[in-house]
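Just below is one structure, and these are the notes that go with it.
For this depiction, one protein chain was excluded, whereas all remaining protein chains were kept in their positions.
Take a look at chain A:
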């Protein structure tokens, strides 16, 4: 699992085949990941353009918020597609016609890892209006430099729900792994957790694949890697800072 090494963040011509070569400009796309529970959003020119906006350090906060929210919505829509559905046929308003549709099964909830994860709540709310949202605060312990759980507040019946875990950046995966531990301790099975994130590192993905192979990861982009300070590169800086304060 995840043993194969693919070229990291390769350059590719993007756009539909019917367009001419000059209409398909090249850009850096996501690193390919060999893990069946990882879904990377289709690398469309539009997604790459949105990512370019939020990576650019010259982008102001209003734009950063708007464009990251647009990607977050795509992530949520994609993640929801991983939930199971049951066939459900209904009679339509058009006289006598039926539609062989589907129905959502089960209940869901969101859990955001504070504070950056909270930035993804708006997109979740835009897709699931009255969804319950739990919170987890995990911070790096200055002494041990290991992540430490400070706070959690989760729906009481969380073990019966599908959990959408929210954190925009997956670097080493320290806090996300700990968050999954917290959820498991509340009785949520590993395969009912879907981790949504904007930009991941191949290392973080590998850590997840090793420790919680059944957790689904939906990400917009798997970046080149980590630098010596364990920041994702080229990344987009500190997501929480750019979204909330800068």
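Operating definition for what follows: a residue touches a chain if its C-beta (ideal position, glycine included) is under 8 Å from a C-beta of that chain, and two chains touch if they have at least 3 such contacts; residues count from 1.
In this section, contacts and distances are computed from a predicted model.
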"Mitochondrial distribution and morphology protein 34", "Uridine kinase", "RecA family profile 1 domain-containing protein" or "Ribosome production factor 2 homolog" - which is the UniProt name of the missing chain: "Uridine kinase"
Contact residue for the chain not shown (choose from A:61, A:103 or A:211): A:103
Interface with the undisplayed chain - residues on chain A: 11, 14-15, 18, 23, 25-28, 44-46, 48-49, 51-52, 55-58, 66, 70, 73-74, 77, 80-81, 83, 85, 88, 90-94, 99, 101-104, 126-127, 129, 227, 231-238, 242
